[in-house]
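Quick one: this structure, given as structure tokens, is what I'll be asking you about.
All protein chains of the complex are present and in place, except for one that has been dropped.
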Amino acid sequence: MANNQKNYDFHKESHTEPLEINMGPSHPATHGTVKFYLTLDGETIKDIDVEIGYLHRAFEKECELQHWSGIFPYTDRLDYTAGVLNNVGYALAVEKLIGIETPERCKYIRVIASEMGRLSGHYTNLAACAMELGALTAFLYFVEAREYLWDLIESFCGARLTHNYIRIGGLTSDLPDEFPESTEVVFKKNEKLYDDFAKLLLKNRIFLDRMRDTGGISAELAKEWGFSGPCLRACGVPFDVRKSEPYLVYDKLDFEIPIGSTGDNFDRFLVRMDEIKQSIRIIRQCLKQIPDGPINVDDPMWRQPSKDDINSDMESMIFHFKNVIEGQKVPEGEVYHAIEACNGELGFYLVSNGSGSPVKCRVRPPSFPMTSALPIMVKGSLLADLIPTFDMINLIGGECDR
Amino acid sequence: MEKQTIGKSLDSAAGMNNQKNIENNKNNSSVVINRVTDKFSDSKLIIYAHSLLGDDTIVVQPAEIINVMQFLRYDKLLTFDMMIDLTVVDYLGNQQIHPYLSDLRARFEVVYHLYSIDKNHRLRVKAPLMEENAFINSITGIWGGANWFEREAWDLYGIVFQGHPNLRRILLYEEFEGHPLRKEYSKTKRQPLIGPRN
Amino acid sequence: MIGVVDLIEVLVKIGFIVVLLVGVFAPVLTWVERKQSAVMQDRIGANRADVFGFRIIGLLHAAADAIKLIFKEDFIPRGADRTLHTLAPIMALIPAILAFSVIPFGGTYTFGDREVNLVIANLDVGVLFVFAITSLATYGVFIAGWSSNNNWALLGGLRASAQMFSYEVTMGLTIIGLVMFYQSLSMVEIVAKQDIFWHWGIIWHWPAFILFLACAVAENKRIPFDAPEAESELVAGYFTEYSGLKFVMFWTAEFIEIVTISALCVVLFFGGHHIPFIADAKLIDCFSSLGANIANLVAMVIGVTVFVSKLAIIIFLQMTIRWTMPRFRYDQIMKLGWKMILPLSLIWIFVVGLGMLTNLIPRI
Partner (left out) sequence: MAITVKKVDRNVDMTLWERMYIPEMICGMLITWRHFFLNFVGLFLEEVGGKHYRRIATVYYPEEMPIVPVAYRGRPVLVRSKNGIEKCVACGLCEAACPPNCISIIGGERPNGDRYPDSYVLDGSRCIFCGFCEEVCPKEAIVMSHDWKNLCEYNRSKMVYTKKELLYPERNLQKRFDVLRDKYFSAYRYRQSPNLKTEPKE
């Protein structure tokens, strides 16, 4: 009796076959456009095939046909929850290729703008995760916080989402005069909403049971699969590009990197929650230390001449025409520069042949390798665990499919 | 740079910049490159190495990519445990950027960016490929993360990665003809319309 | 042959309940859900629908929704079983309304020689009847999931039936402590015995109240027990393929069930129509100056308003839970139901039994 009990194959006998479902590109949980082809055994996921590419807009092909300075509106649309972060990444890569250095004030403003982009990215991601788990009020508290932040960004960029604020060699415009005061007002409101959000969720047993020990990954596997950003820090690996390779003025600012211990969804959630605090802290320090002075590099080749110069002398007028029509002549060579975006390391690999437009403008998308590792994290767990895991990887269609 | 320098022609300014980088390559090439070059010094595996603009780069024979990568991954001093990025560059008509491209008659170049978390240094490994035999061994065995990057390189550039678990298109639909990021694929090219799949 | 007057009396009561439930409460609850959640989430909420310029802070949205959904196309997907697809919402709606027939929404008042008892069916197995009827709703939900030929709906239907089935068991058990306390299954008697504030169910049975509320919310598939219709996991659960009038039926069934659950809580735990420290008799004779009949009438009106206001408070509580809590995972719901609430309710029955033996708990 005992041995035939052992080789009794339940599935073969009870003729159950797995249920194949297309969790298709327009499913409410895939709030980016991505499709999961799931084979379910009851509710547990036996196999999952992730299919991306629904938001592929041929970013690289477009960049190869565009001038160096014309690419900025395209970089806004990469990680569209934090537009200005991608601008900063691209601008730093091009400046590294050219070999120019922007003045001190411009570096501080770029740090402020990119930290605000990170805040907006984290607000969006954490709000979406709360909504996917049913806590709609918590979702709206963070969307409201993001709303105030976007009004702030709009006051110096001019647009809420497509910021297009950074240029090669500097910025489009300086910060408005009453910017520090309005920032303080917004941060006070956001901190209150942050506490409400944290009180609603972080001690709540239902939320803890849903997020803890689901979608975990070990540190070695995370490194092997190219994880970076909050998901890698949640595994306990303190890798943050702002700390390991300080760019702009991050070495003058003191801030901490939150790291988790087990690498499951709850750690990723907490790491992002704490990074919001750190970003606010960084922006406050920057607003205190920001020096006065010019915001563009003084090298006439690499920045927009001012209207006074154009009207006053002939040379800069000719130079301006040549730059706009043929594009700025970036010297020959190749460069790779990485910055810390919301989801991880956002790298730009540029190859130039000295003409006005790039030979290759490659974006290293942080969420691309993490989505490829989704089957490892989710296979064998329940269908309901796929939702928080997919949220915490924070796949942004624009950045992953380019 | 006072104002009168604008008068000088633009190309010289670009040329001057490049000149400055090539000299500094001779004297203080970085620790990583020294370690790699003296490991593979016997076989002429390393074609070229430079650290222009601060990025350490080595160019290797495409046939030997596997054991170079294995060495880089499992060597005690280098420990490149993260494969940050894998991409392909199409140098059709731009061979003059890198000297070795023209004498190898190479058109494509598969570019790997590696990073080591504990040692905090980066390396760019490049493998030039000729147009007719555009294939290279897949490194999914060493880093699992390379799986999707290689599928994307196949999808957009048409580089075959031998030994890849399931090399199929990732960003474009299966019935897409051609590889869009190649230089000869013009922007205004249209695809044949396909009916609904099922 | 029942007398004509009795027939009219019962019809008036049924009319009152149906109008109160389907006509007033269900639409108002849709507005309450929108407006309350809006103000809770720092936004404005429904305020657009207006008739001749009167907005009444968005109340007309309920009417607008109803009319819109009635005129929407009633879509039956290809490959769906037509008859079952249309039958399912009816089977989900009817039990919710029927359960209200046993609930006394007022006391017994004498008009002239007639004795009027404000309950439609004065069954002496009222509590049993309610649980029997609400378990019928499971069929409606399951058939809806199975018959709409959609994977998500099937998963939703499976989850819903498993959840409703397992929470009926626990809901019944949580009430047994109360029934032992009042020694009767008839709703009218339970309410009659709660005329003194200290004999209210909540005073002696507040743990049972918490367990009962949890089971009731699970029975009604509202957040946090939202797995069957979790929009993030199963698109819309069992009513994915429903639109138009059939969707309205499912929606009203859900809201009516909220009202039924609140009514059950009010009747079993919060003393039905009684005002805390004023017994019915005292209420009637303090209006006796207006004459016997009118005093009874006034007392009846006050009784019903007290009942409805208690109902509103409990509904408001349920709505707040709806907007504060995240959602359980499906297997956690099952674990909670069978491994936590069931043992707790059994222990509670034992405690009540012990209490009554050593008459720590007074015998009424």
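For reference, chains read A, B and C in written order, and residue numbers begin at 1 within each chain.
Everything below uses one rule, namely that a contact is a pair of C-beta atoms (placed from the backbone, for glycine too) under 8 Å apart; a residue touches a chain by one contact, two chains touch by 3 or more.
What you see is a predicted model, and the numbers here were worked out from it, not measured in a lab.
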Omitted chain - touching chains that are shown: A, C
Full-complex contact with the absent chain, from A:Thr262, A:Ser355 or A:Ser381: A:Thr262
Options A:Asp47, A:Glu60, A:Asp196 or A:Glu315, residue touching the unrepresented chain: A:Asp196
Candidate in contact with the missing chain, chosen from C:Ala64, C:Ala80 or C:Ile321: C:Ile321
Interface with the unshown chain - residue positions in chain A: 66, 70, 72-74, 103, 137, 144, 147-148, 151, 154-159, 162, 164, 170, 172-174, 176, 196, 199-200, 202-206, 208, 212, 234, 238, 240, 243-244, 246, 251, 254-262, 266-267, 270-271, 274, 292-298, 303-304, 306-311, 317, 320-321, 324-325
Interface residues of chain C (partner: the chain not displayed): 36, 39-44, 47, 210, 320-321, 323-325
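What we mean here is this: only the chains that are shown with their structure count from here on.
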Chain A-chain C separation of Cα centroids, rounded to whole Å: 46
Contact set on chain B toward chain A in their complex: 1, 3, 6-7, 10-11, 13-15, 17-18, 20-21, 52-55, 57, 81-85, 87, 89-91, 94, 96-97, 111, 113, 117, 120, 122, 124, 143-145, 147-149, 152, 156, 169-173, 180-181, 185, 187
Of chain C, residues touching chain A in the complex: 37, 40-43, 151-152, 155, 223-224, 226-227, 230-233, 235, 323-332
Chain C-touching residues of chain A, taken from the complex the two chains share: 19, 21, 27-29, 43, 130-138, 140-141, 144, 200-201, 204, 206-207, 209-210, 382-385, 387
